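With one protein chain withheld, the remaining protein chains of the complex are depicted in position.
First chain written, first letter: the chains are A, B, C and D, and each begins at residue 1.
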Amino acid sequence: MKIFRVEGTLVATGRIGNLQSHRLLVVQETGSKGKQVAVDPVGCKPGDWVIACGSSAARDAAGSKEYPSDLTIVGIIDYWEEELAGDRRSEDGAAQR
Amino acid sequence: MKIFRVEGTLVATGRIGNLQSHRLLVVQETGSKGKQVAVDPVGCKPGDWVIACGSSAARDAAGSKEYPSDLTIVGIIDYWEEELAGDRRSEDGAAQR
Amino acid sequence: MKIFRVEGTLVATGRIGNLQSHRLLVVQETGSKGKQVAVDPVGCKPGDWVIACGSSAARDAAGSKEYPSDLTIVGIIDYWEEELAGDRRSEDGAAQR
Amino acid sequence: MKIFRVEGTLVATGRIGNLQSHRLLVVQETGSKGKQVAVDPVGCKPGDWVIACGSSAARDAAGSKEYPSDLTIVGIIDYWEEELAGDRRSEDGAAQR
Partner (left out) sequence: MKIFRVEGTLVATGRIGNLQSHRLLVVQETGSKGKQVAVDPVGCKPGDWVIACGSSAARDAAGSKEYPSDLTIVGIIDYWEEELAGDRRSEDGAAQR
């Protein structure tokens, strides 16, 4: 599983039927700048550090073997050294100066 | 799921039978220069920001467990800060000057 | 699916039985220097631009749910802006001068 | 399978039911700075070098076809040239000086 920080909710009104009305969150992997979208069956809020699983496991984690997810949040981390990601972000900033 | 911008339709006349006549789109992942090809069961147009899922979920999303897709669009994002990708592209431009 | 250019045939005489005598091609992903090997049920020739799918879909695409492929060509692209890959290759060349 | 060094236990009290009370470890892939989270059915301790498998195999390795894991430790390496990772880390250090 990988570690992500929750950024916020994603609004995608036009979607395939199998996605149903599950909640989709924009998440950012720790140590990476790219954003992804994860299904949230746990109930997270922006700023939470979470673990999410991919592969076929993401489907069962989202509720059923047929659900079309390749990234589903499976747990909220009690404590995560947020500094790590913060440091990397400031390194990026330094490089642009 | 990852976030992509739709570039246009891909024409591939010579294809395996299982691909049928599903619509294939060239898509570009946000923050990346690489292009990929996704099956589109939603009905997107060039410029749309979409979420697409991979893994075995891409198959059910495309309509059946047997369909040979590893990337299928599952939703159109209502609003996406297009600027993000734009900024990165201008950084690349700056590096070449 | 990802976009590859066909380089040529791979000869691997010592192989597991399940691979059978399917044709294996060395392919190069667009915008990348790494080479991979794909099963070819379409009938491609060197220089063709193709789309190939991975994940479990690569198995059905190669002919059966049991076939051990994680990358199978599913279509030949009618036209691809070959220049894109060419430009990147010349950038690499420039960097070495 | 990839090679990881065990960092420590991850505490995630809020988790989906299917995760049960399996032990989750923070692990670092050799030659990479990113941390991931793996299910541990072997019984590792911090500092151990382990092999972990992903994909659908991670599920059976964690105990059942339904378990939602995409990274499960499958073995402890008897001896691993820890120096390799150490060298890379000191290179990173040198670059920041």
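Please note the rule applied: a residue touches a chain if its C-beta (ideal position, glycine included) is under 8 Å from a C-beta of that chain, and two chains touch if they have at least 3 such contacts.
Because the structure is predicted, anything quoted here is derived from the model rather than measured.
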item	value
Which displayed chains the unshown chain touches	C, D
Contact set of chain C toward the excluded chain (per top definition)	10-16, 18-19, 24, 33-38, 54-56, 58-59, 66-71
For chain D, the residues touching the chain missing from this view	1-3, 29-32, 41-43, 51, 53-58, 60-61, 72, 74-79
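As a convention for this text, only the chains that are shown with their structure count from here on.
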item	value
Partner chains that chain B and chain C have in common	none
Magnitude of the superposing rotation for chain C and chain D (Cα, nearest 5°)	145
Interface sides of chain A and chain B: same vs different residues, half threshold	different
Distance from chain C to chain A - Cα centre to Cα centre, in angstrom	31
Averaged-CA centre spacing for the pair chain B and chain A, given as whole angstrom	19
Residues of chain A engaged with two or more neighbouring chains	54-56, 58
Pairs of chains, among all present, that meet the touch criterion	A-B, A-D, B-C
